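The complex appears here minus one protein chain, its other protein chains still in place.
A and B label the chains in the order they appear, each numbered from 1.
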Amino acid sequence: MTFSLLLAQLLNGLQYGVLLFLLAAGLTLVFGIMSFVNLAHGSLYMLGAYAVAVVTGATGSFALGALAALATGTVVGMLLESVAVSRLYRRDHLDHVLATFGLVLFFNEVTRMIWGPQPLFVALPEGLSGTIEIFGFTYPAYRFLIIAVGLAVAVGSSWLIHRTRVGMLVRAGSVNPQMVGALGVNIRLLNAMLFALGAALAALAGAMAAPILSVQSGMGEPVLITTLVVIVIGGIGSVSGAFYAAIIVGLTDTLGRTYLPLLMREFASRDIANAAGPALASMLVYLLMAVVLAVRPQGLFPAHKG
Amino acid sequence: MRMSLRTGDLVPVVLLAGLALLPFAAAAADEPFFTTFFARVLIYAIAATALNVALGLGGLVSLGHALFLGLGMYSVALPAHFGIANGWVHLAACVASCGVVGLLTGYVSLRTSGIAFIMITLAFAQMGYFLVVSLKQFGGDDGMAISAASEFFGFSLSSGNAVYGVAFCLLVALTVWIARLRSAPFGVTLRAGRQNARRVASVGLALSRYQLTAYVLSAVLCGLAGMLLANLNAYASPSSMSWMVSGELIVMVVLGGMGSVFGPFLGAVAFLGIEEVLKAFTEHWMALFGLLILGVALLGKAGIAGLLARPIRSNSPAGRGAKAPLLAESGVRP
């Protein structure tokens, strides 16, 4: 376990973490403030990845593709909000689950109808296809872009929430939405804006992931589950909580799956370690969540105390 | 309890009556496939009804019930692997494993509520899933074939008809029992707790004990569905423990109407039935199916049971009523 390898793994964990944060930020706001359970968040991530694949494929510019993904996320988010989501706010959580489960099936099938079952090709942005040397270790340059974008969004959302009027309303809304509404704030508009913003961030996450992952129908569901884990650990409704939790989950997962099997070998025979190590590593994130919830049901960094 | 049936109950009762006759009709028409197909539907209806004990009565949204379905399946598969075909052993293994796991996970999970409860139940189910997948000696991801069906005093669950019969009786018994449970003190306490936990506590009732009981009951019943499924398929696979199955069970309950006694049954029939019907029309049935589910959610009449409970004209014949879930579905306006 050399230093440079550990550093590379920390970078990997950080990169996975910020990607999770892009997804978790929007989801936690929608959860916390509108109390809306959105399983279709993963579909928005998928649409973002498809938007990049299509636009980058046609124009050759990754930047244009990323812009297209943001636009797709915003537009689809607004459409969803006005057609379906806004009618469901006052309903039971289970109606949300039902409705968004239907949407997941719909989006997955529609992408398959249009682009077929084969994964799409996405080129790396020009100039970032190489590697960067750090302490004798090569690291893909593009991953630094992901980290940079993720951190920029984290700083931006922190500024938005703590320094702007909209942010103040968001914070107030996460504590007591009725009161905010009673004070004369157009809560419907605020909701629509937040939902569209969350959708755009999800699409951005999809766009950033597209060059390194397989862009195909159904790619949103596995990552959705991990995102849910993140927001629950972080405390629902808390964007800063989502950020810390995303980094914690990213690091736990990355370090767990590399070092846990190695660690197991110290205690058990190689065969047992090979069987149990990966199984334990895949459970690790869930184990972490179960422990956090059992000890602190409100999450590690809840939006409001009490 | 009320004695007369409401219109909303007519459809499911007619549907159940039809299902009672189905194996005979299928045998007469030499179409045994229908028996096994509907046996699967009935088993999922049992699992959904079991989930409804926690979900509908207790308001405990468990996204981990596939774990118990899987435990039930492996309660048959593992003894059968070692040559034990005794159904009572399978049953004991199922009740014990689901009971203990349900008690432990329920105890921890019930420290939380709301969305945290959903996620912690999911976490436990995922851990179980990954555990089974990594057990290479028991087939791991490929699952394991079950060479010997459960046998109870010479009655073997090896044929589709046998499984169908048992599943049907179990579903009817379960439905009747839940109808009674709802209005029994146990059910009333749970339902009250769902609406106002503080008030229940102030009356002096320890709500969490009731909830834990409901959760464990629901787990064990779901395990029974798993046992039947294992016998029907002669196969146990960890894929039945994945979170998608847990999600589908919730969707069945909510689609059918979780407030009602018949809801989960209707939901399971609609979920699996519509899937089969739509598949016949288009390869892209999932897009239509997704929109249908969205439509039912948007209508918000507490699922299919809620839609059916709307007053319908008294001259509507019972025969047409049997198709009502489908009609109600297709009546959805986007």
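Throughout what follows, contacts are C-beta pairs under 8 Å (C-beta built on N, C-alpha and C of every residue); 3 or more make two chains touch, one makes a residue touch a chain.
Operating definition for what follows: contacts and distances are computed from a predicted model.
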Omitted chain, identified by the protein name its UniProt record gives, among "ABC transporter substrate-binding protein", "Nitrite reductase small subunit NirD", "Acyl-CoA dehydrogenase" or "Cytochrome c oxidase subunit 3": "ABC transporter substrate-binding protein"
Omitted-chain contact residue, chosen from A:Thr59, A:Thr131 or A:Ser269: A:Thr131
Residue in contact with the excluded chain [from B:Leu16, B:Ala48, B:Ala80 or B:Val133]: B:Val133
Of A:His93, A:Arg257 or A:Arg296, the one touching the omitted chain in the full complex: A:Arg257
Per the touch definition above, residue among A:Tyr142, A:Phe195 or A:Tyr244 touching the missing chain: A:Tyr142
Chain not shown, touching residues in chain B: 31-34, 36-37, 40, 130, 133-134, 136, 139-143, 145-146, 160, 229, 233-235, 237, 239-240, 279, 283, 286
Absent chain, residues of chain A that touch it: 2, 5, 8-9, 12-13, 15-16, 109, 112, 116-122, 124, 129-131, 137-140, 142-143, 209, 211-219, 222-223, 254-255, 257-258, 261, 274, 277-279, 281-282
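Note that only the chains that are shown with their structure count from here on.
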Residue ranges of chain A in contact with chain B within the complex: 31, 37, 84, 87-88, 91, 93-99, 101-110, 112-113, 221, 225, 228-229, 232, 236, 275-276, 278-279, 282-283, 286-287, 289-290, 293-294, 297-299
Chain A partner contacts - residues on chain B that touch it in the complex: 55, 61, 108, 111-116, 119-120, 122-124, 126-127, 130-131, 133-134, 136, 243-244, 247, 250-251, 254-255, 258, 284-287, 289-298, 300
